[in-house]
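Taking it in order: structure first as structure tokens, then the write-up.
One protein chain omitted, others in place.
Chain naming follows the written order as A, B and C, and within any one chain the residues start at number 1.
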Amino acid sequence: MSKINVAVLGATGSVGQKFIELLTNHPWFEIIEVAASNRSAFKKYGEAANWFMQTPMPEKIKNMVVKECEPNLTAKVVFSGLDSGVAGEIEEKFANAGYIVISNSKNHRFDENVPLMIPEVNADHLEMLKNQSNGFIVTNPNCSIIGLVMALKPLHDKFGIEKVNVVTMQAISGAGYPGVPSLDIYDNVVPFIEGEEPKLEKEPAKILGKLNSSNKVDLADIKISAQCNRVAVTDGHTECVQIKFKNKPAKEEIIEAWTSYRGEPQKLNLPTAPKQPIHYFEENRFPQPKTHRNLEGGMAVSVGRLRECPLFDYKFVVLSHNTVRGAAGGTILIAELMKERKLI
Amino acid sequence: MSKINVAVLGATGSVGQKFIELLTNHPWFEIIEVAASNRSAFKKYGEAANWFMQTPMPEKIKNMVVKECEPNLTAKVVFSGLDSGVAGEIEEKFANAGYIVISNSKNHRFDENVPLMIPEVNADHLEMLKNQSNGFIVTNPNCSIIGLVMALKPLHDKFGIEKVNVVTMQAISGAGYPGVPSLDIYDNVVPFIEGEEPKLEKEPAKILGKLNSSNKVDLADIKISAQCNRVAVTDGHTECVQIKFKNKPAKEEIIEAWTSYRGEPQKLNLPTAPKQPIHYFEENRFPQPKTHRNLEGGMAVSVGRLRECPLFDYKFVVLSHNTVRGAAGGTILIAELMKERKLI
Amino acid sequence: MSKINVAVLGATGSVGQKFIELLTNHPWFEIIEVAASNRSAFKKYGEAANWFMQTPMPEKIKNMVVKECEPNLTAKVVFSGLDSGVAGEIEEKFANAGYIVISNSKNHRFDENVPLMIPEVNADHLEMLKNQSNGFIVTNPNCSIIGLVMALKPLHDKFGIEKVNVVTMQAISGAGYPGVPSLDIYDNVVPFIEGEEPKLEKEPAKILGKLNSSNKVDLADIKISAQCNRVAVTDGHTECVQIKFKNKPAKEEIIEAWTSYRGEPQKLNLPTAPKQPIHYFEENRFPQPKTHRNLEGGMAVSVGRLRECPLFDYKFVVLSHNTVRGAAGGTILIAELMKERKLI
Partner (left out) sequence: MSKINVAVLGATGSVGQKFIELLTNHPWFEIIEVAASNRSAFKKYGEAANWFMQTPMPEKIKNMVVKECEPNLTAKVVFSGLDSGVAGEIEEKFANAGYIVISNSKNHRFDENVPLMIPEVNADHLEMLKNQSNGFIVTNPNCSIIGLVMALKPLHDKFGIEKVNVVTMQAISGAGYPGVPSLDIYDNVVPFIEGEEPKLEKEPAKILGKLNSSNKVDLADIKISAQCNRVAVTDGHTECVQIKFKNKPAKEEIIEAWTSYRGEPQKLNLPTAPKQPIHYFEENRFPQPKTHRNLEGGMAVSVGRLRECPLFDYKFVVLSHNTVRGAAGGTILIAELMKERKLI
């Protein structure tokens, strides 16, 4: 089987670099072009990018000449790690020109016909693409939301969720590069992340929403309150969650719902899919970013400390890798699902 | 005025060292004895203690011979930084022998006649001592509770609090020394602290409770849910708090209640008292451990990010220094209050 | 080919855990027994070990019953991650009973007939085993030495080294578990590591020494001065090195000597061997622990910043993974070499 040619937009940024790292040696996709802002365009990637991944820059990419983010690329599938300051317009131009844009940026997440996808959760939302013409835009949710919503999905399906309270402790890599100055976060907690809490209170309703007969999404009726903190962790967002159910299950039923959950990526055995999307840990001190963020290549979600709550029904801790599952890896999984559905 | 002689029990431990640091040059109290476990007793303090404060060990203390924790000390007032494994029994022995024990340990916090004190909050609880005979035991609350309860107090007085939800991000110094292994916490969050959540859900009710006519405390009727995390911060506990009121006030009323609050320590102008116990910060990114933990010598509480909550009435962030306000400093403030009340 | 049965001594400690992690799925070796101190013996490994690796504990090991460190094991090849407090005697007992002991502990490193091995550097030292009777003891050098000596070896062979000056910045994982208290190292540098500097000044002379006709080692005549620091890094020792040569080469000759170097493990294509043992980086800011410690599975050594020195001939920076290349991984590579040489 010959591979599908893809390009990475915003290739020199932190999400772009992660796309490149994860797509190197991908069985289905082959990066043939990298594009970035004018500052980088026409330079060799190896000179344009301040590479800070923990694996060496792939030789092949190092020698590619960075292209402009214009819809004159050869590859018809583009992964977008563009900064939200420019992503909106550029992605639209590409879609209008017939490209398939799979984006990690926030700009089009709430467009009426754009799916906001977690393949394990709402694979059926790809039907929304029928309402898009020319090319497509498909989006990946915010990094702090993916792990949470994956943990909510099997519970919402079985027991109905009414309210969710969440306090996050988010890794510095979530802010991109150069991102958080070390003087700001070292020996510190910053109890504020610009724009993050509204996303957390809003995006889950679309992801968990029902596709209606017009192939649009009816938002799920879940009330969410979020508080977001930046902590001194390299990778991995940890979240303290509380839930009020419509029908309160037993603790064992929740754990069983989590550990037995399998979504479309598992059924289709997609290359980037974790075998078990949700792992539950019995040890009180788990999950932790350092220990669990790389579980199943960083694509699995770790949950622990499930216990009754005096104010809600239950409380627990959820952990996921913010730049893999929560960004580039999750976006690639969407592309794999689309390929299996013949949308790519 | 001649100073009052005091001793420190558990003087080589982390709380003991902080007592020594904060009592050096205290205008009212003079350390004349240090006592510790058998392992340290009869050695010079300078050899027995693995000093890790950020100011040098006071010369006078360095040369003191460490005594046993037996009630044969000359000083009649003892500050206890004993480990909870031994504090219960030793503190009782001292009290029975007529000593005044002011303790940072958890063992006697819920004894019927033992006040659990934050001088700004429940100075009147000292009346409980009338029910103790011989000496006294007075206790200081857990480090994660003091900042929280100080922030709750003026709001509870004015508007009535029904429910409190709190998620903590606690500093490593809260675990004593050697405490948390660096391999466990560096580049990590540990979402569990042994025994901490039950304390947080239980102690505030006593501190905010009303003294009845028998000089016992009727617990406050506030429902609390707590989730406690250890983060990579040296000093300073940060807490994300949500409140449901009996009578929901306006945002400005809350801020006014906080900033105008003054307790007994302020009225009496106690040496260790912060001039303004609660500071409110308008900047979204505040309060932070690094920036605010040392406010007013580490004795003030910092609050910020007050905003409406979709699930409760309000949410906000509270920050206080866990080893100063939350341990040794708070305990010394109790002693100062007792001295002014002629109880010492 | 059926696998060779092996056992891990000190299996619950930090080196022991790393042995288990790296030997899982090893093509040649199969762990059939784990042994540890009396405290752990007779318990299931999953209960006895406080597992803190970043990959999950292998299921097969979890259910093994921990054995005592007595020479009644079935496996005839044992990897020792024993604490140096007990390693000396236990390893001797095993060797006397005919076992092949491959050890990461310091105790026997300077025994006259015990090779101190870096397979890329002194594969011929295995001849020393001819002077051992019954079983064998083979040892792996200290973690701060392996990267350094690998970088010295090709230069010493070609140009002769007279003097080496080295200042290390060593990772916290080098101290084992629980190891360094977080309060000691967070926001800090500790300019002292017990016993480390003498090792660094002494071990290289044996490793770089020449095997004589009696199969004993004549120490290399290199003068070394070492200063060792602990820094807040999880894994990866960084070292600032200065060298005085017998015959000062050009800068390019040194880089060429490094990048072209291949040892026995490369020639034999051993499973754990890095393809290129020494990588040179041209960027001024490299090598760094975070970026390069995992190069070639953590088995390669990274070098950079080679430049002339006003006091010596050259100065440069060397970086290697202390628990992989510098401990368990290096030890496994020795075993692989021994297997190819029919010594196992």
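Everything below uses one rule, namely that a residue touches a chain if its C-beta (ideal position, glycine included) is under 8 Å from a C-beta of that chain, and two chains touch if they have at least 3 such contacts.
Note that this is a predicted model, so its numbers are computed, not measured.
J.: Thinking of the whole complex, not just what is shown, which of C:Asn107, C:Asn142 or C:Gln242 touches the missing chain?
T.: Of the listed residues, the one touching the omitted chain is C:Gln242.
J.: Of the listed residues A:Ala48, A:Val180 or A:Val217, which contacts the missing chain in the full complex?
T.: Hidden-chain contact among the options goes to A:Val180.
J.: Using the document's definition of touch, tell me which of C:Val15, C:Leu82, C:Val317 or C:Leu337 contacts the absent chain.
T.: Spelled out, the listed residue whose C-beta touches the missing chain is C:Val317.
J.: So one chain is hidden, and I want to know which residue out of C:Val190, C:Leu268 or C:Leu343 touches that hidden chain in the complete assembly.
T.: The missing chain is touched by C:Val190.
J.: Among C:Ser80, C:Thr234 or C:Asn294, which residue is in touch with the absent chain?
T.: Counting the whole complex, the residue in contact with the absent chain is C:Thr234.
J.: In terms of residues, what is the contact footprint of the unshown chain on chain C?
T.: 163, 165, 167, 169, 187-192, 201, 223-225, 227, 229, 231-234, 238, 240, 242, 284-291, 304-305, 309-312, 315, 317
J.: Name, in rising order, the residues on chain B that touch the hidden chain in the full complex.
T.: Against the missing chain, chain B presents residues 52-56, 186-187, 234, 290-291, 294-295.
J.: Could you pull out which residues of chain A are in touch with the chain that's been left out?
T.: Residues 14, 52, 172-173, 177-187, 232, 234 of chain A touch the chain absent from view.
Quick note on the criterion: only the chains that are shown with their structure count from here on.
J.: Check every other chain and keep only those touching both chain A and chain B; list them.
T.: For chain A paired with chain B, the chains in contact with each are C, in label order.
J.: Quick check for the class: compute each chain's Cα centroid; which one is farthest from the centroid of chain C?
T.: It is B whose centre lies farthest from that of chain C.
J.: Quick check: how many Å separate the C-alpha centres of chain A and chain C?
T.: Here chain A and chain C have centroids separated by 39 Å.
J.: Taking each chain's centre as the mean position of its Cα atoms, how many Å separate chain B from chain C?
T.: Centre separation, chain B to chain C: 47 Å.
J.: Check each residue of chain B and list the ones that touch at least two other chains.
T.: Within chain B, residues 187, 232, 234 contact more than one other chain.
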